[in-house]
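Excluded from the complex is one protein chain; the other protein chains are retained at their positions.
We just call them A, B and C in the order they show up, numbering each chain from 1.
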Amino acid sequence: MLSKARVLKIEEIFSGCFFLQLEEQRIAGDSLPGQFLHVRVADNTVPFLRRPFSIAGASPRNGTVEIIFRVVGEGTRILSRLQKDEFLDCLGPLGTPFSPGKEFPVSILLAGGAGIAPLLFLAGTLAGKREKILVYYGTPNSGELLTPDKFLPPGVDVFLATEDGSAGFHGLVTDLFERSLKDDPGRAEIFACGPEAMLKTLAKKNRSWGFPMQLSLEERMACGIGACQGCAVQAHRENKTGYLRVCRDGPVFNSQEVVW
Amino acid sequence: MLSKARVLKIEEIFSGCFFLQLEEQRIAGDSLPGQFLHVRVADNTVPFLRRPFSIAGASPRNGTVEIIFRVVGEGTRILSRLQKDEFLDCLGPLGTPFSPGKEFPVSILLAGGAGIAPLLFLAGTLAGKREKILVYYGTPNSGELLTPDKFLPPGVDVFLATEDGSAGFHGLVTDLFERSLKDDPGRAEIFACGPEAMLKTLAKKNRSWGFPMQLSLEERMACGIGACQGCAVQAHRENKTGYLRVCRDGPVFNSQEVVW
Amino acid sequence: MINLEVNLGPLRLKNPVLAASGTFGFGEEYASFFELEKLGAVIVKGLTLRPRQGNPPPRIAETPAGMLNAIGLQNPGLEAFLERELPRLRSINAAVIVNIAGDTEEEYLTLARELSETNGILALELNLSCPNVKEGGIFFGTSADVMTRLIRKVRRVCRLPLIVKLSPNVTDIVELAEAAESSGADILSLINTLKGMVIDVSRRRPLLGNITGGLSGPAIRPVAVRMVYEVYRSVKIPIIGMGGITNLDDALQFFLAGARAVAVGSASFINPYTIPRLISDLQLFMESEGLQSLDEIVGAAQR
Partner (left out) sequence: MINLEVNLGPLRLKNPVLAASGTFGFGEEYASFFELEKLGAVIVKGLTLRPRQGNPPPRIAETPAGMLNAIGLQNPGLEAFLERELPRLRSINAAVIVNIAGDTEEEYLTLARELSETNGILALELNLSCPNVKEGGIFFGTSADVMTRLIRKVRRVCRLPLIVKLSPNVTDIVELAEAAESSGADILSLINTLKGMVIDVSRRRPLLGNITGGLSGPAIRPVAVRMVYEVYRSVKIPIIGMGGITNLDDALQFFLAGARAVAVGSASFINPYTIPRLISDLQLFMESEGLQSLDEIVGAAQR
């Protein structure tokens, strides 16, 4: 599960946000949407810990796997300086993936910011297998928007929201979704990834909407494989309430499981 | 005294030993033989401390300054990966330089291993100003020998010694020197740099030879500028015995000053 | 091939490299990377009598050359351990050492008693030093008197080799080591984490849910090596050294300082293969240096 993956491509999609394509056959073959790579950004004791990134796409045929990351601190800054043909130490794929139900003809993907990453991968695997795939995607402004068409398969309907109104709907992606809500909870399921506030809002509203809904969560991680109990999130599961591990019990949780 | 110097050239002279040429006008103009640069090998907290390297050459005209370093640990390993046009954070020139006496027509330069570095610079500045410049240079074997001609001005006589006899004299450079000893202590002075054992032997033998002799010493450093008292070497100076600072009171000491 | 077997008083290990408690869970996750059988022993996550929820998140903070954790001893409790974890570990032939913690003396005693009666456990490690729980833990580990009383009692009910794990958050580690030795410890483990904290400057709040946490990783290695060195001079019982070990060189510092075995903690998070790699590097080192036994280097830096 530990590999050195070769950098095929690194590209700044918009200021401070990078697309990274890696070549690693095993990871490419094993990855499922919702899983993540735990990446060692440098061969040094600073930064000490690995960094988790959702897998944004994988092609077993080409042996490639992709992540999309925003530069928020030292680790991602170092990553952003990677060059083609360098090697990146990756642990993974890790974590429990999304589990789309065949019984739902409509898939609704709700993304906030960099949360789009795992949903791009999911959309790719669902394409052609669902009647409708709807992607709702919100960012603060049009400058922080990746062109979803570039990363999405054909036949996916994309709805944009920006907080400042510079592109698409003016407001939060959750509001956009609420307004356009017309799908039947019996026929559609939701997959969401984004900032905690967005997921929390969704989980709350969904109490009345009643969609089956899977959320991909984030928490600070050490091991990434389930051994240290570092990445705790409070949740119900199997009639118990306690701390589950984002890295192994998640990162994908059912929205009713999570205790906010 | 703190500069970012541009890498003009980095070259592996022999396995594990690098020649690094930097462009930095101020340093190039201020450097004197025996002084050193205190280098930050990476913009990170690991390695934490700067690394000191003797200045192996400087040209105020070209604005260039050079060091020669051997890879012995993490810091020098990182340095060895520098690329042309990258910038290196250098503090310096630091330390007390050699002070050759005009009254001595003969200069004898005794180098062990990487200790050749400051002596190359010294030879360059003495060239044409002395009757004779003799360089005695010893290394473990011919594979660890830099071709001194490449770095030395014309008119310098070079005598090689290797411990395994693979080039030049078979044995220690101190023995080679002792055998060829014929210069008059009244007319010649010695400048030496190399491993502690070599300098110690020299200092001891010089009690009978009686040459004026200047030694360039090494000690682990923190500040490099004289503030922390970290780089202590026991020495007599000004009728007192105590710890002097290699970084400021040295690295060049008179051989009688040092307490071994 | 050189035999890496080592005796720590009554405890015989197939090699002197252990997984440190709390960094290896109950071994399940690492078992998919390599055979746990290879390890000197797995010291399992701190076990308490009843299941523990642990502390609110965030529980992890990165620090320069290290990390803070404030797990708060989340574990499934004795019963689940005996039912699920221990049989699994035994089935894959892992050498198991159980790290135990309690809020009260009584809890320690019950744990020691019950685990002594269980097959397949090599030794107990008394965690007197967890900085991340409100009661117990570190309280037992910072006063020689309190510690002595507890160890004496545990000793009476414990039939397994007894390891006492010391906290570094003390004025005089030697005093505590001596107290542990004289009250019946067979082996000492040191060090546990240093108490630290990180403030999230953007939120102007402590980063960890528990406010403070335990500092581990290379950052603390100099403190750990120093404590092993000091303790080795004053006690006769063997020492398991830990704190910031990532590779052979780091481990050798501990052996030279006086440890007869070492444990790897946080480094496994960075590279899950750290321990098996260290074992084979140690093997190679001994061969290339012509060492017949670890004894030749244990404590060799003392002077």
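Basically, contacts are C-beta pairs under 8 Å (C-beta built on N, C-alpha and C of every residue); 3 or more make two chains touch, one makes a residue touch a chain.
Given the structure is predicted, the values throughout are model-derived calculations rather than measurements.
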Selected residue (touches chain absent from view) among C:237, C:252, C:278 or C:294: C:252
Contacting the left-out chain in the complete assembly, out of B:33, B:47, B:63 or B:212: B:47
Omitted-chain contact residue, chosen from B:81, B:129 or B:220: B:220
Candidates C:60, C:126, C:150 or C:215 - the one touching the absent chain: C:215
Contacts of subunit B with the absent chain, listed as residue ranges: 1-2, 40, 45-50, 91, 219-234, 242-243, 248
Residues of subunit C in contact with the chain not shown: 61, 63-66, 68, 142, 169-172, 194-199, 201, 204-206, 211-212, 215, 217-223, 225-226, 229, 244, 249, 252-253, 256-257, 297, 300-301, 303
Touch residues of subunit A, complete complex, unshown partner: 45-46
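By definition in this document, only the chains that are shown with their structure count from here on.
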Touching subunit A and also subunit C, the following chains: B
Euclidean distance of C-alpha centroids - subunit A vs subunit C, Å: 36
Whole-Å gap separating subunit B and subunit C, where each centre is the average of the chain's CA atoms: 47
Subunit A and subunit B, separation of their C-alpha mean positions in angstrom: 56
Residues within subunit C bordering two or more other chains: 64-65
Numbers and ranges of subunit B residues touching at least 2 other chains: 45-46
